[in-house]
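Handing you a structure now.
Removed from the display is one protein chain of the complex; every other protein chain stays in position.
Should a chain be cited, it is by its letter among A, B and C, assigned in written order, with residues numbered from 1 in that chain.
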């Protein structure tokens, strides 16, 4: 009898599928608070006020959409290299998904308390934790080529590793920044995202060249 | 080692799957506001009033269901032709999904403020933006046959391109119409949908004949 | 160039997948109202009262779960036979999904107004409409073996056709029953479900024997 954990098995596909579904739901639920209450006698004059009140929620949801989107993107890329799985990978992935599912909560904290140190710290902490568990998952999979092809270049392994750790570091580092200004901390996330894009870009270019 | 972005790879399938899941969730969440509150001592007499109050929400959800359904349908068709993907396509697709996720919000605006210029303008703006990003995605994929088969007929490329742009145009054009009457603007969407169906129909018929 | 609508294409799979996702979300959203409010100083004594108040919602959700589950089951079976698809099938399927997405709404009507004629009529109407569109989809697919294998036995086609129409009939017929008693109408659904199971069972047995 063939062991179910071997390469090409339907099991890995289902693990990836389940992860995709959870991330897709979490990313879509971000918008669930972004709805206007049903007004009784709506007039055009009320709308700007209602929209303005939703603005912090809108901003936080937008940031979270691209945070989860980025994690999906990296998860996607890593699982192109991961060819086998075992119970431990399933468990680490479950913890990863648990933290992703916490994102709508963290988003509501950011929306309501984005102007306070503790609000920004909670959000940054959750995102850093996701990035950290992601790094762990990659480390577990690639250590002694445990779950990846034996010819996966060491440079690629390390590059992914560094980018994941960097993401964790950026969000952790933003917590002391929030001591100065919570809004500066949020701005630093966007700034670093751009820098990270450039790094990835250069890594890709180097890989091609 | 095989590059993960080549044709037939599991990666493209996962990108499509994630997009499908997000669109499926967004389309289903439209109905989440369409629920009656739990009544204490319900009598048959209360029901018509409660249903009537839900009517604008019902109408807006119905329009949005078929708007998202149409976008799913076109996304589906385009990805039958797209054979490869890269980081940029993933990113454009993520922006596309972000706007789709905004649809429940836009729907609640239409439900509450469909009788006002600003309400119709916000809704039309979101839909036009989705159509525009979709056009962009198709342009990116087909430019110099970047991500499609090299023998994909130029006529088909341009036809899809025109239909997408037209959808964006219809919703943008409805904004000045809403100056006259917000309800006329909403009616124009349905009217144009029918016209668009005829155009697609004729294009299909020509392709077959 | 291969036409995208031919047999074995990824397109049909994606259509089925999207349908599955929408049905899975709709079936899970049924339970979203089945949550206790966060109590301030909860005592064991409060719980029975809170549960009792949720009972109509629980009953309605349970019925709807198995209604959607049955439709999923039949949709599943039919698409084992459907081998090709075209724009019209996609459209009929979209209308089918639209009605499925209306089920949480219909469920809230049944939960709140299950003791009234109009409440039962709305619920029965939505379910009958789903069954009717499903029948239509099957008819479209099998007419002159349009989208099914040419050797699909006529008996099987007609059997599925009859079961689908029967389901529509049962729910429509329950509306006049609700004139006598709304609860009798609801009971008739469960009764007929059992009878339908027996019919399917006998059909299966005959097919095997």
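Note that a residue touches a chain if its C-beta (ideal position, glycine included) is under 8 Å from a C-beta of that chain, and two chains touch if they have at least 3 such contacts.
Keep in mind it's a predicted model, so treat the numbers as computed, not measured.
Engineer: Could you run through the displayed chains and say which ones the absent chain touches?
Structural biologist: A, C
Engineer: Kindly state which of the options A:21, A:63 or A:147 is in contact with the chain not pictured.
Structural biologist: Here the residue in touch with the unshown chain is A:21.
Engineer: With respect to the chain omitted from the figure, which of C:95, C:118, C:136 or C:152 is a touching residue?
Structural biologist: Answer from the full complex: C:152 touches the omitted chain.
Engineer: Over the whole complex, note the residues of chain C touching the chain we left out.
Structural biologist: Touching the missing chain: residues 13, 16-17, 20-21, 23-25, 27-32, 34-39, 42-44, 46-48, 62, 65-66, 69, 72-73, 76-77, 79-81, 149, 151-153, 200, 204.
Engineer: May I ask you to list the residues on chain A that touch the chain which is not drawn?
Structural biologist: Spelled out for chain A, the touching residues are 1, 4, 9-11, 14-15, 17-18, 21-22, 25-26, 29, 32-33, 53, 56-57, 87, 90, 94, 97-98, 101-102, 104-105, 107-109, 111-113, 115-119.
Convention: only the chains that are shown with their structure count from here on.
Engineer: Looking at which chains touch, is this a line, ring, star, complete or other?
Structural biologist: Topology of touching chains reads as a line.
Engineer: Relative to the centroid of every protein C-alpha atom displayed, which chain's own C-alpha centroid is closest?
Structural biologist: Here the chain at the core of the arrangement is B.
Engineer: Give, as an integer number of Å, the spacing between the C-alpha centres of chain C and chain A.
Structural biologist: 36
Engineer: Do you know which chain C residues sit against two or more other chains?
Structural biologist: None at all.
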